[in-house]
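The complex is shown incomplete by one protein chain, all other protein chains being positioned as in the whole.
Note that the chains take the letters A, B and C in the order they are written out, and that residue 1 is the start of every chain.
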Amino acid sequence: MNIAGIELKNPTILASGIMGTTGAALARMGRNGAGALVTKSIGPVPKKGHNNPSMVELECGYINAMGLPNPSYSGFCEEIGIAKSKTDAPLIASIFGGDSAEFTEVARGLLSSKPDCFELNVSCPHAEGYGASVGTDPDLVHEITASVVDAVDVPVWVKLTPNVTDITSIGRAAETAGASAVVAINTVRGMAIDIHSGYPILGNRFGGLSGPAVKPVAVKCVYDLYKALDVPVIGVGGITCPQDAIEMILAGASAVEIGSAVHDDTQIFETINKGIDAYLQKYGYSKTEDIAGLSHEMI
Amino acid sequence: MNIAGIELKNPTILASGIMGTTGAALARMGRNGAGALVTKSIGPVPKKGHNNPSMVELECGYINAMGLPNPSYSGFCEEIGIAKSKTDAPLIASIFGGDSAEFTEVARGLLSSKPDCFELNVSCPHAEGYGASVGTDPDLVHEITASVVDAVDVPVWVKLTPNVTDITSIGRAAETAGASAVVAINTVRGMAIDIHSGYPILGNRFGGLSGPAVKPVAVKCVYDLYKALDVPVIGVGGITCPQDAIEMILAGASAVEIGSAVHDDTQIFETINKGIDAYLQKYGYSKTEDIAGLSHEMI
Amino acid sequence: MRPIHSKITEIIEESPNVRTFFFDTHFETAIPGQFVMVWVHGTDEVPMTLSGKNSITVQKVGDATSRMFELGIGDHMGLRGPFGRGFTPPEKDEKVLFIAGGVGAAPIAPLADIIKARGIEGHTILGSRCCDEILFRERFACGRVDITTDDGSEGRSGFVTDQLAETDTSDYDRIYVCGPEIMMYKVFEILKTRDVHVKTEFSLHRYFKCGIGVCGACSMDPEGLRVCRDGPVFNGSELEGSEFGHYERDSSGCKCHF
Partner (left out) sequence: MRPIHSKITEIIEESPNVRTFFFDTHFETAIPGQFVMVWVHGTDEVPMTLSGKNSITVQKVGDATSRMFELGIGDHMGLRGPFGRGFTPPEKDEKVLFIAGGVGAAPIAPLADIIKARGIEGHTILGSRCCDEILFRERFACGRVDITTDDGSEGRSGFVTDQLAETDTSDYDRIYVCGPEIMMYKVFEILKTRDVHVKTEFSLHRYFKCGIGVCGACSMDPEGLRVCRDGPVFNGSELEGSEFGHYERDSSGCKCHF
């Protein structure tokens, strides 16, 4: 299926930050059935990330604040090469920076490794000066997107934060600047406190919520973006089973990304793909595209 | 305990929209141990609310779009009178309107029933022209809060929406305008779709997420507001057990409101109060005030 | 729980305005008197007491029920439940009286099915407007059935209360009542006078919003009992001195007197 400028093997994509630190780990997820692979977010210089705990399973999901650890684009080119050599799933490079110059530097720096697409992380909720620090301002998102689109010759997707008053205004800025798709959502700002010690559990004190807890939030964002934009929407947030993926697609997603659910099942891509196929067959559809956004017509 | 201008029987308050349609239902929650009672949100004219389904239990919480059904202030004075005559828990009137004039009209209209406090609903995420439609704009929140504070002689609390880029800017507007406390959070924008029919499940198509799913979001909002404001913060969102209430208090809440958890246990107030007392005793504190915001000191 | 997507497998036209819809979803654990929230896609969701493990019996009265009457076999509705508190079934040696008016026969019929299966005898007073609208008479054939019709087209001409007035209720261990609230309240008054209302269970209707006991829209005065969760079945003693028979509330919470 061709979505937003790249040829996906199927509609289930490995989300950024999950098994995306090495080419080998990415390739493993490709072998496990992912339709495309998004890398860990890569920046201009090596970054250690926040102190641990950096990810903890809560009652209804996960909270994390990794802090964008990465070996920088120069350190990561080799990993993209390995991933591409060991799987035929398209490779999407997630990148971040503090401004459009940094974003462009990172994108250019990775071009030699031939990623099939870039995903701009303007949405990580817990990295000061990066991620949502820039992604809550439509003008900055427009500027960053436009410069990366200008600098590379592959599609550019923009991953959005739900932690804004109006996600469609950010999505529109990305679309206007030439993004081939928007990806929604990144994690939801959240926090957990250990009541016995009194300490916030994450090393960074707060972080981003993922997993089942955020699925209704993601479905609503995807629904709104589908209505507001012309470019495809990639749905992500709390998908753990075929039913979740189908719900997201009915809301308006052309494809879905899967993250935290890898915790319970590294074969999750295959499971979800089979479930989507069974659903399409049961209800007489021939392909995922037939049901994308269908809930908008049910009135 | 005296919190934000009213004398609570204990730190567990019945949240707005829960068992708050009639004086009798409110009084029942008072008998069940609530430290104070917030009414259903009352507006200027009778309102039927959205079509059903208006509340559905999801995997990790509830999604609802009631649509602010209420008999108007003139119809509701009698209910407040009944609630006040049948329980000694302080009665907090939740009110809404489309602008400061409507808010003031409703507040003045309820004064004869002698509520102990007003809670301004500038945060309901699914009522066009009301709730979060006004509560995402700091200037509007300031204007509305200031006019109600001016019109009444009891404390005014402002209930905030988490569906904004920066909740502290809204909280500061409320504080500056004279609010005695802020209440955080109202529900998180969300949506659920029935994959078999393709229809969004709520009559209003989308609504607000509550229950365990949103607790980490609420904890973070309370933590940020505690740091940003001088007035007390009342914590609400996903509290279902004593541990949840304690977590919210450690984040910075002076008291907590309890909503969806009434679904599983109408005696939840007593359960949580006992649990808080046991915690205080175990760790050698004498009152809830001793631990409010304590997580900020754990560094 | 999310609504269960349920296919209509059979429709029985009980009378011009009453139909029973059967579904491929069976609520095996349901107790007679429990209800489901019935979601008519794109229209509304309304509470319906189960008239069987996989059926509801619907009178056409509003938007949702009118839309239901346009649906056929193979169409779908969303069902959530079973919810609420049902009837207390009789013990083996107890004597049972059913009093049902109109579509109020639907919640009670499953109870009649059970007592018939258990070999308990049940006496029924079954009222309707006319002979065409007598509901489930065969399901109540577990003992004597006194039919009343408003127009006298079958059985006794008059109301179930007329029949009840002449019925000795002192021997019954349990009396189950469902019908229009005015009818039920009159039954309640008669039985209270005879001091047997504590043996009686009534299945009530109110406007529901959430249907799961949270919002309080269906709370009754003066105790704040929720019809959707503490009911819909209440013992007569719980209804003494309540709003029952006097008023209900509409969707905005305004009182509507009967």
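By our rule, contacts are C-beta pairs under 8 Å (C-beta built on N, C-alpha and C of every residue); 3 or more make two chains touch, one makes a residue touch a chain.
Computed from a predicted model, the values in this text were never measured in an experiment.
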item	value
Omitted chain's touching partners, listed by label	A, B
Listed residues A:K9, A:K47 or A:R189, member touching the removed chain	A:K47
Absent-chain contact - pick from A:I6, A:M19 or A:I276	A:M19
Hidden partner chain, touching residue among A:E143, A:D166 or A:D194	A:D194
Sites on subunit A contacted by the missing partner chain, in the whole complex	17-29, 40, 46-49, 51-58, 62, 64, 66, 69-72, 75-76, 82, 86, 192, 194, 196-197, 199, 201, 203, 259-260, 262-263, 266
Subunit B residues touching the omitted chain (full complex)	298-299
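We take it that only the chains that are shown with their structure count from here on.
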item	value
Topology of the chain contact graph, where touching chains are joined (line, ring, star, complete, other)	complete
Chain nearest the overall C-alpha centroid of the shown protein atoms	B
Between subunit B and subunit A, distance of the C-alpha-averaged centres to the nearest whole Å	33
Residues of subunit B engaged with two or more neighbouring chains	58, 192, 197, 199
Of all residues in subunit C, the ones touching two or more other chains	41-42
